[in-house]
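The complex appears here minus one protein chain, its other protein chains still in place.
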Amino acid sequence: MPELAAVSAFPSAALAARYAQVRQQTEAICRPLLPEDTVVQPIIDVSPPKWHLAHTTWFFETFILQEYQPGYTVHHPDYAFLFNSYYNSLGSRVNRADRGTLSRPALADVYAYRAAVDDAVRRLLQDRADELPAVFHEVFELGLQHEQQHQELLITDIKYILSTSPLAPSYFKEELGERIEKLPSTDFPAKTEDNHSSFPKASWLAVPGGVHTIGLQEDGFSFDNELPAHQVYVADFELQNRLVTNAEFLEFVEAGGYQNFRYWMGEGWDLAQREQWQAPLYWVPDAAGWQRFTMRGLQPLELNAPVTHLSFYEADAYAQWAGARLPTEAEWEIAARFFQPDAAEGNFQESNLFDTRPLPTDADPARCHQLLGDAWEWTYSAYHAYPGYARAAGALGEYNGKFMVNQLVLRGGSCATPASHIRLSYRNFFHADKRWQFTGLRLARARS
Amino acid sequence: MPELAAVSAFPSAALAARYAQVRQQTEAICRPLLPEDTVVQPIIDVSPPKWHLAHTTWFFETFILQEYQPGYTVHHPDYAFLFNSYYNSLGSRVNRADRGTLSRPALADVYAYRAAVDDAVRRLLQDRADELPAVFHEVFELGLQHEQQHQELLITDIKYILSTSPLAPSYFKEELGERIEKLPSTDFPAKTEDNHSSFPKASWLAVPGGVHTIGLQEDGFSFDNELPAHQVYVADFELQNRLVTNAEFLEFVEAGGYQNFRYWMGEGWDLAQREQWQAPLYWVPDAAGWQRFTMRGLQPLELNAPVTHLSFYEADAYAQWAGARLPTEAEWEIAARFFQPDAAEGNFQESNLFDTRPLPTDADPARCHQLLGDAWEWTYSAYHAYPGYARAAGALGEYNGKFMVNQLVLRGGSCATPASHIRLSYRNFFHADKRWQFTGLRLARARS
Amino acid sequence: MPELAAVSAFPSAALAARYAQVRQQTEAICRPLLPEDTVVQPIIDVSPPKWHLAHTTWFFETFILQEYQPGYTVHHPDYAFLFNSYYNSLGSRVNRADRGTLSRPALADVYAYRAAVDDAVRRLLQDRADELPAVFHEVFELGLQHEQQHQELLITDIKYILSTSPLAPSYFKEELGERIEKLPSTDFPAKTEDNHSSFPKASWLAVPGGVHTIGLQEDGFSFDNELPAHQVYVADFELQNRLVTNAEFLEFVEAGGYQNFRYWMGEGWDLAQREQWQAPLYWVPDAAGWQRFTMRGLQPLELNAPVTHLSFYEADAYAQWAGARLPTEAEWEIAARFFQPDAAEGNFQESNLFDTRPLPTDADPARCHQLLGDAWEWTYSAYHAYPGYARAAGALGEYNGKFMVNQLVLRGGSCATPASHIRLSYRNFFHADKRWQFTGLRLARARS
Partner (left out) sequence: MPELAAVSAFPSAALAARYAQVRQQTEAICRPLLPEDTVVQPIIDVSPPKWHLAHTTWFFETFILQEYQPGYTVHHPDYAFLFNSYYNSLGSRVNRADRGTLSRPALADVYAYRAAVDDAVRRLLQDRADELPAVFHEVFELGLQHEQQHQELLITDIKYILSTSPLAPSYFKEELGERIEKLPSTDFPAKTEDNHSSFPKASWLAVPGGVHTIGLQEDGFSFDNELPAHQVYVADFELQNRLVTNAEFLEFVEAGGYQNFRYWMGEGWDLAQREQWQAPLYWVPDAAGWQRFTMRGLQPLELNAPVTHLSFYEADAYAQWAGARLPTEAEWEIAARFFQPDAAEGNFQESNLFDTRPLPTDADPARCHQLLGDAWEWTYSAYHAYPGYARAAGALGEYNGKFMVNQLVLRGGSCATPASHIRLSYRNFFHADKRWQFTGLRLARARS
């Protein structure tokens, strides 16, 4: 369990309201889906939406209701087996690769499970608010943050699921699609050569080196992996003022970047050959060039929007080709603390677009943009424990600690991240080969 | 395409009625399902019900409407890619193992596809009945028989799909379940020791050897693999008057049959060890003994009902253990023609039970029972072409011929087979390891 | 254990001489090898020659010395684990796929093992000849026949092992190579167009159908799978008077036979695509056409010699393409008994060529050639037990019976088979995908 001492006990009504908001948002994300969409698992990384809906509920049932509601009996005796994700402490569970073979319980049963647990949680908050200990508040907040993590996974998993059909279906109902098409042109500029040629080049911004402190230094919630705050040394370096765009990545593609091993890590090159990668995930060649599968179906490539759905290998190969490099996570956080991004500028889950947007052409080149809420930025840092980190006791000790090897850190949050879920110290992590998240990159280099 | 000369051209109205009946039966089988049940594919052998619904429709669209309806345009340009099963002649198709990853087209879209094709077929029969050539009638009948094959696969695939959930859901709505419970006790005797101990032992029936003719010798439809009728020599042999029961197979289990390699084919033994088989598929140990997963959920083992869901390996090992052997397919057909079973006695799909029933205790021991419509009987005959068989030209030449190696013949039809779909010459075939069909066995031995 | 009643007890000296001859021949086959050649296992089907040398010795140690030599202690306590092949009765053993990972025991230690066992067997024959029971003689003969089987496997495994090196080394020392080059030109005709164009076409020979007896009907040794002799019915048919040649198979290759699924069994087609087969195993394209890897290294394709190293799938596809079919094993044996081939005409292991030879151009077209000792002929018959077959008790009951499903019968022996090891009733068997034996085909068709 994370170090959560900073979480103060919210008043019961506020807590209930926040709980309701988070839980409803999860269901809102699933609302456009057919029952058919909620059970399949096209690749092992993707979980069926039905599973996400149930697993987040199981979390509250297990860690809140079973712990703090005397006499609580579980909604269904088999659900722990079905909806435990990876907690060895809590017994055996359905093999991850088999999540997509289960048609039952039905989607309606899962919604009934959600309703029953929500009801019990509401009653708990109402009836026993005064008796609940501080640790309850910590775990409760963790449950909400956990559900927000699954909201982002829901979006990326739904995108992958819809993409496997040759029908390339849109997630958005028509009226929403229309709304999107009517967005102001600064958001979705016409995809013309003119527009693209006038799009400003990225600028380099200097960041002073030295011994800096990274990790959570603010009040409020964080995961345990952001702790403890600690000192690191970095040399002077420079960072680009925005994310790498589709147009820039397209140059790499057209320059034969996927055919030249010199830019690639060895394991990345072997994988790219084996899987015959020719471009980022979701790029589909057509007669005129490239289309992309998006939540709105197949769309022309938005040239000035940040490139996404890259593996680390592709992000790193691009940086090599561009004569630059990826930042380390320490550099990223030091820069982010230095530039103090305006969170309101971010393109979060709440925008309901679930895709990246171009930087406005009049954006100030001396400021650092798109640090929060556009695309997860691959760093060249392994996801390891910070010095002094210790796993918590109990089942929640498995939350983060056991993953702290063989993965890489990503920073900044994406267009599928809830705005209230991100922080400058937030550490996301994936294996180097993963591409189904909204993952992009920003170039760094040593101070010249 | 099969040799179908014997199919006479039905009058148009009769044809339309038969078409409607077969097509509606397919949908009736799927009616109890949730949309969630229709998309998953827990093992490669099982296809999602949604796929069966669409694939049988694609068959009529491709081989009937596109051939015989001038100016017909396909319902959807991507459906051929999605719903072709294995016809290389007809272009590429979705990888068989990936059928369970596709949530779209939606179930409702597939039903709309069925309705549109049904409508077009009806109009074709109405408008052009007089112009359609003899070969149309052959292919049309093949389409109906093909759909009946998929009706049986639907039942066994649905059973497997439901079985993967720890909830062990029942396929039957409650009123149907009640109806079943109210069936006369001869059909479903109380599972008591008394009842079982009074159940008659199997008797051996003699069949004279010599040169016999097997293969289709009657009028009416058959698949091409039943042709040509030809002579075979068999020595005198004996066959049991009924199928092996659950009680008999249980003796094998309890005698350590799954732990003793001496009874087993080598490849079967290795598989059984690797998969840790302890009993037939769907047998579930409980404190009191064994339960079975059935279409009515978990049920106590019906001791006197024919054992089903055996691989060839298990059927053969049982026969070895019992000091007998499996019949060859020639023996089976010679015996069946000799005993002339009463088809009305069979336990076909139309019974709506989708499970085997015990032989009435007063059944005549001198007659041969359960030859048609109880369980597919594994034979010890490879599924090879009959002498003189030749593949048809065109795409339908792929219907049967290319499977004629590495599989074994099963005879007699099962409780999931439509009564109008079975014949004494009917040849079903599966690989030796398959267990998800209603497969059982009957013992044979040389005439002593 | 096979039914071996017909084996009469040889006098001790004759037995010892025959034992010595067989055992020495095994070592003669391995003599040209380097120690390095004797340990590798490039595919799971191929066993390291060192393993063959030891395993055949283990057979005599286990079934002869441990049974009949009182007080015998095994040569090495670990050798049973290392050199048991597939006898579950005799305990666990090295995983088949791992045979090629064992560098020890050294080749010299294996030869020492052979010498020690040979010595003990000689002493047993010398000292206890009069006391040994009839069953001893049966098992002893089985041991010799078993070793002859492994001689053939040694040759084909050595060929495969040498073929994996891009150096394409020759098995033959130079002086032997020279001897081969000096063979009369009827055996190895110049590969000129003239010669090939004058090579006679195959003729069709009629064989009368009816009820015939197949299976061992002569005195002497046979494996249990050749028993019991029994009656079968076949219709009139025709067989070609010789095996299909490389030139004929080349026509299939050049006609696009490997690119047209219509000729192929489905599983064969899928395999051929996956493995990118373009021609038989060991055919290597070069600028001028095709070379073949042979025991003499890379050689030009001998156009008139029988084609070998075909899978069943390729043999069957060729027959489909040629408008003919493969014979069944019953047809093959009936024909062979009808034509009574001259065994002296065969091209057996003793020729030391380990390759097929063209039929002399003046061979009588009315006689049936190459039935014995050229290439194993794929039949379209599953390798199943004959009616009345029963597995023997004890470990030797595993010799044949447990393989009697999922494989196909081959008949006639090859250029790697010892002449004394073949019979008209001999049944060899392999899975349909295997290509590393000297496997070819002869065309059959119904009597027109």
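The first chain written gets the first letter, and so on, giving A, B and C; residue counts start at 1 in each chain.
Following the convention adopted for this analysis, contacts are C-beta pairs under 8 Å (C-beta built on N, C-alpha and C of every residue); 3 or more make two chains touch, one makes a residue touch a chain.
Here the structure is a predicted model, which means the values were calculated and not measured.
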| item | value |
| --- | --- |
| Shown chains that the omitted chain touches within the full complex | A, C |
| Omitted-chain contact residue, chosen from A:231, A:278 or A:340 | A:231 |
| Touching the absent chain when the full complex is considered, from C:35, C:208 or C:300 | C:35 |
| Absent-chain interface as seen on chain A, which is shown | 86, 88, 211, 230-235, 261-262, 264-269, 312, 316, 320, 328, 380-382, 384-385, 387-388, 391, 397-398, 402-406, 408, 432, 446 |
| Contacts of chain C with the absent chain, listed as residue ranges | 34-42, 50, 78, 81-82, 98, 100-107, 161-162, 164-167, 169 |
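The definition used in the following text is that only the chains that are shown with their structure count from here on.
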| item | value |
| --- | --- |
| Most remote chain, CA-based centroid, reference being chain B | A |
| Distance between the centres, which are taken as Cα means, of chain C and chain B, whole angstrom | 39 |
| Computed distance of Cα centres, chain B from chain A, in Å | 47 |
| Multi-partner residues of chain C (at least 2 other chains) | none |
